[in-house]
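Okay, handing you the structure first.
Let's look at subunit A:
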Amino acid sequence: MIPILSTLIFLPLLGAIIIFCLPPRLEKSIRFLSLLVTGVVLAVSVCLVMHFDPAVGGASNSMQFVEYHPWLHNLHIWYFLGVDGLSLPLVFLTALLGFLACLSSYEIKERVKEYFIFYLLLMTGMIGTFLALDLVLFYIFWEIVLIPMYFLIGIWGGPRREYAAVKFFLYTLAGSVLMLLGILTAYFLSTPHTFNMLQLGLSGFDLRWQIILFLAFFLAFAVKVPVFPFHTWLPDAHVEAPTPVSVLLAGVLLKMGGYGLLRVCFPIFKAAAFVLAPVLAMLGVVNIVYGAWVAFAQTDFKKMVAYSSVSHMGFVLLGAASLTVTGFNGALLGMFNHGIITGGMFLLVGVLYTRAHTRELNRFGGLTNSMPFYAFCLTFLSLASLGLPGLSGFVGEFLSLVGAFKPYPWLVVAAGIGLVMTVGYFLSMIGRVLLGALNPKCVPYVDMNTRELVTIVPLMAIVLIVGFYPQSVLNFQQEAMQGLAHLFKL
Partner candidate 1 sequence: MIPLEHFCLLSAFLFCAGIYGALTRRNAIGILISIELILNAANINLVAFNKYLGTNDGLGQAPTVPSGQVFALFVVAIAAAASVVGLVLIIAIYRHAKSLFTEGFHLMKE
Partner candidate 2 sequence: MTIQFLFPELLLVFFAVAVLFGSVSNFFKKFTPVVAALGLLGALLLLPAASQSSTAVFFHLLEADTISAFFRTLILIGSALIVFLSMGEPQIQEQDRGEFYFFILTLAISMMIAVSSRNLLMIYIALETVSIISYILVGYLKQDAFSSEAGLKYFLFGALSTGIMLYGISLLYGLFGTLDLPTMAAAVKQEHIYFPIFILSMVFVLAGLAFKCSLVPFHMAAPDAYQGAPTPISAFLSIGPKAMGFALLLRVFLGTPTPLIAKWSALAQWLAIITMTLGNIIALKQTNVKRLLAYSSIAHAGFMLMALAAVNASGIKALLFYLFIYVFMNVGAFGCVVLTQRQEVAQYAGLSRQYPFAAFVMSISLLSLAGLPPLAGFMAKFVVIAAAIQAKLYLLAIIAVLNSVIALFYYLRIIKAMYLSKTEIGGQLNSTVPHSRALILALTLTLLVNILLGLWPQGLMPWLSLSP
């Protein structure tokens, strides 16, 4: 049957090459073509989800739709793709956000051809990272994402775009080059020299090496997740990136860090994971509380949402550090939900930016009268984001807290404080933007047009569905998380 995973990865690349050959003045057809490509990718990912058999699990053969071909055989690098419960939701998330962000890319007016070439390259890199099971292939896709993202932020970004783009590129690269060393050392230390993630999981390293390698990998993922000390690139990158790019940046790129943790760090370096789990949990809670505090003091809309992402990803880290089935479930579901919610939030920020050309919160006020639909969507997503039970944000956080409660009860209490702060800054944002008298400065803005609504409504629908019936997503990932947690059963 057709290699479904390779089509998922290389379809956008094909689209990029086709656009590369088109003359730049055919803007409309370029936009349509890229929309078509991302649409087909979404369709393929949906049918992947449908054909995915949730029952297949267990540590050994948990991968489905496996593609295993020798690529550089005497360098022992294999073209090894596979999908399981861990990567399926994230692949679907990437495809969905890719399509919606492409739809909302209509606001990009200048140098359209280059924009969509970089956009489709970005898609290839992202999907590839989630599907690659060979460490070198994973690293190559991990770094392919950097170049297009640099150009997307650098060329179409806001006033300080160059600084933000260079900072993003160097920061992520500095983290990931250490991962390259980790990959190579793991290769030479593993008994049958191999880059294959699944086999590496079986070959035991001694504890000292495990900890060193765990830290090497963790550093690369920590920069992406952003864990506390390595997060300063996120607000700059978000504030300067154009809206569709920051949707992808928040919706997918942050997940690559978390995915890396669950796919590489935990299964391969089990003993080190066991030893370092408390540190991870501590960092997670610091993320939550610190992110909430700093977000509280923001006056820029996008920076606030960026810091709220730092806070949310703290829950993912806490859940993962609990090393329990519920914790892992909470971490993965938390990533999926955060992608959907924050993607939607950034789209909404974009809607406001196209009208007001500023992101200063104090500049707005009383928009509920002039933009009722916008008010409804923003309130809905903010509530989902602050973890209102009944919406998807809560489920992810709840599972992480339940998972983390047994090993670290006091950290969960601290996380509770973070939760209260989250409510504080989101509601104060709603108060400043939506409630209060209509700010004379902002002339009555026209409400969201149909295109903008089409990008937001599916995200809100998913938030509602996952909020009311989380088992719909959970039973896909149950087996994979079971297998993962089984490694840490005493």
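The criterion applied here is as follows: contacts are C-beta pairs under 8 Å (C-beta built on N, C-alpha and C of every residue); 3 or more make two chains touch, one makes a residue touch a chain; residues count from 1.
The set was built so that all candidates are chains of the complex that A comes from, given by their letters.
Everything numeric in this text was worked out from a predicted model, so none of it was measured.
Peer 1: In the complex, subunit A is touched by which of the candidates 1 or 2?
Peer 2: 2
Peer 1: Which positions of subunit A touch candidate 2 when the two form their complex?
Peer 2: Within the complex, subunit A contacts candidate 2 at residues 71-76, 114, 136, 139-140, 143-144, 146-147, 150-151, 154-155, 161-162, 165-166, 169-170, 173-174, 177-178, 180-181, 184-185, 187-188, 193.
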